[in-house]
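All protein chains but one are shown in place.
Coming up: chain A.
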Amino acid sequence: MTVVIGFEGSANKIGVGIVRDGEVLSNPRRTYITPPGQGFLPSETARHHRSVILTVLKEALEEAGLKPADVDCVAYTKGPGMGAPLVTVALVARTVAQLWGKPLLGVNHCIGHIEMGRLITQANNPTVLYVSGGNTQVIAYSERRYRIFGETIDIAVGNCLDRFARVIKISNDPSPGYNIEQMAKKGTQYVELPYTVKGMDVSFSGILSYIEEAAGKMLKCNQCTAEDLCFSLQEILFSMLVEITERAMAHCSSQEVLIVGGVGCNLRLQEMMGVMCKERGAKLFATDESFCIDNGAMIAQAGWEMFRSGQTTELSDSWITQRYRTDEVEVTWRD
């Protein structure tokens, strides 16, 4: 049996998870929530993580009913993400690894999402749509790499949603995306917005500029409601995502889709993707918020795969990086 503990804190979530041979033993998490109209800044987010990480670590061990001696490997997020929060979490991981005398393992955050999704859904070789506040990628595995077939050429889809939420002052609790999703359910009028798909790539910055500009005016003269804007924005953004996913599936002759990342728990996105899959006789795999949103177990799971294939990270190599592409990692644990 191999037990891996994973530390994740690349953005505004801090989580510690423990995985034992495909079983998630514990996965506590905290979220740094900012007031409406504000995003989270690196140094403040790091301060938040510092203040709670030891509590979360204790919870993870207690919930799993394990002692440090039972752990075989300490995995942490090496990147990509925000510098200051990454440093904070890596420092704690390094410290406990030395205290407990266990090997360290630096994990690519995106790979964590993919491996967690594969574990939970049992999808075998899916086309992966990875959508979060910092990433928008369509990924498929071939020849020892998760290859990026499509991605955003500017901002991430979650970033577009978050920044729209700030403009019309939607609450960040529990997350801006969740609140947009709830408001969108009450939207009825479809407001036309730009639609930008470039092959298997997408662009969101133009849509954001457009809606930032239009929202104030339209709301002021009662042309539409905030709910209508949430509804229309979701419809446009998710249509683009489904389209590039379908294009990648057609290109790779794939019959499985896996949605991962924080935006992936949006039920409207899952519904639209499901309709597309049904149309082409494909299968959709998705997970709920406990595993879609950043968490410690996903780092533990990717770490478990890497550790079992013989990888560890030396203390002197245990740095972090804000830039770390999904396709940089050699996948040593798959055929």
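Here is the rule we go by: a residue touches a chain if its C-beta (ideal position, glycine included) is under 8 Å from a C-beta of that chain, and two chains touch if they have at least 3 such contacts; residues count from 1.
What we mean here is this: contacts and distances are computed from a predicted model.
UniProt lists the omitted chain of the complex under the protein name "non-specific serine/threonine protein kinase" (options: "Large ribosomal subunit protein uL4m", "60S ribosome subunit biogenesis protein NIP7 homolog", "non-specific serine/threonine protein kinase" or "MAD2L1-binding protein").
Within the set A:Ile148, A:Leu161, A:Met183 or A:Met306, the residue that contacts the chain not displayed is A:Ile148.
Summary of contacts with the chain left out: across A:Thr45, A:Thr121, A:Gln137 or A:Asn295, the touching residue is A:Gln137. Which of A:Glu63, A:Glu235 or A:Glu289 touches the hidden chain is settled by the complete complex: it is A:Glu235. Set against the missing chain, the residues A:Asp201, A:Asp228, A:Glu256 or A:Glu305 yield one that touches it, A:Asp201. Residue A:Pro80 is the one among A:Gly15, A:Pro28 or A:Pro80 that touches the chain not shown. Although one chain is not displayed, its contacts with chain A can still be listed: residues 10-11, 77, 79-82, 109-110, 132, 134-137, 140, 142-143, 145, 147-156, 190, 192, 195, 197-201, 235-236, 239, 242-243, 246-247, 249-251, 271-273, 275-276, 279-280, 322-325, 327.
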